[in-house]
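All protein chains but one are shown at their positions in the complex.
For clarity, chains are labelled A, B and C in written order, and residue numbers in each chain start from 1.
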Amino acid sequence: MAEVQLVILFTSVALVVIGLYSAIFLDNIIKKIIGISFIEEGVNLFIVAIGYKAGGIVPILMPGMDTTWFASNAAYPLPFGLVLTSIVIGASTLAVMLALVMVLYRRYGTLSTKVMLADTSKREEYNE
Amino acid sequence: MNEIIPIMVIVPLMAALLISAFSKFNKVTKIFAFVVALCLPLIPILSNYGLHYFGGYQPMLDNVTGVMYHPAITYSFTFLQQIFIAAIGLLTFLVIFIYLTKYKKVSGPYLFLLFLGTAAVTAMILTDDIFHMFVFFEILALAQVGIVAASSIDYSYEMALKYMILGSIGSPMMLLGIGFLLALTGSVNVSDIAAAVHAGLVNATSPVFLLSLALIFFGWLYASGLPPFHTIKSGIYSKAEPHGAALLQSFTVISMISIVLIMFRIYASLPIFEVLIVFFSILAMILGVSLALTQTDFRRMIGFLAVGELGFIGLGIGLGTNFSITAGLFQALNEIIITALLFIGFGAIVNATNEVDTRKLGGLLAYHPKVSIMLLIGGLAMAGVPPLSGFQSKLMLVQASLSCGYPELSILAIMVSIATFVVFVKTYYTMFLKPKPNDLDLENKEVPKAMIFAMGVLLVIVILLGVFPDVVTSGISNFVGGIL
Amino acid sequence: MSKTTIRNLLAAVLTAIFSVTLFDAIYHIADMINPGVSYIYNAVGTQIAPNMVTAVIFDFRAYDTLGESIILLSAGLVVLLIFGRGLLGDKR
Partner (left out) sequence: MLEFVLSIVIIVSAILALIQKDLLKAAIIAGFSGASVAVLFQVLLAPDVALTQAIVEGAIIPIFIALAVKKTQRSDD
């Protein structure tokens, strides 16, 4: 176990907690979305930190390296591959959310969640 | 190796891509979508059972530790997958048929989303790889949001944004749980993880393992719309076009059972796992039915009833015996078909009257007799009246909970069934039997023929499954014996 | 006490419990990491590509990468749909 890894794991969880706090408690929808991007960042950082190997090397075979030595010293490539996928997924969902916010802002003229996402069943009764 | 298995996902995926690219040619798109949709239920029925390793990588032995690992994504195709993929394929065909006959000009993105959702749930139920399931789960979430946003119902964007925000909290939590499992076992293949847990390589009582269960469980609650997500899920159904809602609820059911089966294979040794599932299922049953009773919008009412029915599936799986899991999965199959029937039927009513408030409707029996009879049979099947299919699965559930030594649960299940019946009959009475209000305007429309056809097909399946349940249950029982 | 206050309080307590559990689990997990299948990737992958991450995402798990590109495409289409292309009925 390495100190580097522990520090980074703690950072990742702190990011998740900060993001969770802002996604639950902040009222401004853009702030909520920034918080959600922090959650995704934290989870990605956590998974990459799993792949770290203390004293290891980058999992790229340089010319002249012995393959058996490489196999026992390289960092773990599976988590890195998973994170590459999940970064793109996070960005795509974020783009869709921002598009919805931009359209809804035109209708309500505010970014407050309390106004924008009020309970629809209550609002329908109110409008009638 | 079985080469046909990935075709089941690739066909709807490629159809979606081609339709979105060539949506300018209206007629060609229509014919193409119809033909592909017709193929969807046929492919699983015609193909053989087996495993498919992508890239041809067979399981490999790690020389250092002596453990077998699956290096590539694995798809497994058995009777359970076959029956569910055939059901979702048939439903997709009916929904696309209704859509194509309803609108003159097809919308490319909407057809894209319908096919994409089908491909995503097919991959989710086929896959044996937890991260691959997560990827297609995200695709499914985007497709659901798109289907809701495309509808012409008021406040659909608000509902889509709400669902999206909850989803962006729920799915990273699930990914975090997957990350914990990856750290503990070094693999994302479910067979590998389950083998590691059973061999005792993972300390099953460590807080890390429990936390991974909690995180994946949270993602499952979001995916299946059990409490605390029941309101948003029924809201999603009521804000989509009726035929879209029929497909959305089947997506929910299939993603629910595919995630819960994966969790069951990994965590079945933990006693708290089954307690958690039963607890949330009971909560869903009670909340679903009691909230359905208070609704005046009948789409919302069916949405809450659908959530309540999900509780029965969870109850069967949470009891954990072979018989009860078979009952739960059979209930899942019945629910897909019955709820789709109800959504399409009530959608026909919306189409004909442009009114969703039960208080303003009445006397529709004289105007739409076919729809009302079929809806009545669907509702009775949902409530569990013999000899329809809902009765068979609920009877199995009651027997299962009795034989597990929980008579309280069976009494509760019967009471919830009765409450479902009451809710349905109340709504049915106000819509169809009560005298017609004076200000209700019914001059114009016929119910589309495609909707009647779809309801008829689904009704035939409901009756057939009710009379011959053994066709399905014996196969599911074999599958369950394999995972226990 | 209004309903929103109670709900906020409950959410705060749950978030606090969750964060403490998460930190605790993280502290334990650093000792429990198991490389698992990554050894196989590092041993077999050298015959496929010099970069192991490329070998993972384009060979062993290429199907995930297909899913990723589908997500990008569908996000683009959903954004176009939200801005008004291909909606059903006469919305706006």
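Worth a mention:
Keep this in mind: a residue touches a chain if its C-beta (ideal position, glycine included) is under 8 Å from a C-beta of that chain, and two chains touch if they have at least 3 such contacts.
This is a predicted model, so every value here is computed, not measured.
Among the chains on display, the ones the left-out chain touches in the entire complex are A, C. One chain of the complex is left out; on chain A, the residues touching it are 4-5, 7-8, 10-11, 14-15, 18-19, 22, 26, 28, 30-31, 33-35, 37-38, 41, 44-45, 48-49, 51-53, 56-60, 75, 80, 83-84, 87-88, 91, 94-95, 98, 101-102, 105, 110-111. Contact between chain C and the absent chain runs through residues 51, 53-54.
Operating definition for what follows: only the chains that are shown with their structure count from here on.
A separation of 27 Å divides the Cα centre of chain A from that of chain B.
The multi-chain contact residues of chain A, meaning those touching 2 or more other chains, are 16, 20, 24, 46, 50, 76, 78-79, 82, 85, 89, 92-93, 96, 100, 103.
Contacts with at least two other chains are made by residues 22, 29, 33, 35-39, 41, 60-61, 64, 67-68, 71, 74-75, 78, 82 of chain C. Listed in rising order, the residues of chain C touching chain A in the complex are 8, 11-12, 15, 18-19, 22-23, 26-27, 29-31, 33, 35-39, 41-43, 45-46, 50-53, 55-57, 60-61, 64-65, 67-68, 71-72, 74-75, 78-79, 82-83. Chain A contributes residues 1, 5-6, 9-10, 12-13, 16-17, 20-21, 24-25, 46, 50-51, 53, 59-62, 67-68, 70-72, 74, 76-82, 84-85, 88-89, 92-93, 95-96, 99-100, 103 to its touches with chain C in the complex. Within the complex, the chain C residues that touch chain B are 21-22, 24-25, 28-29, 32-41, 44, 59-64, 67-68, 70-71, 73-75, 77-78, 80-82, 85-91.
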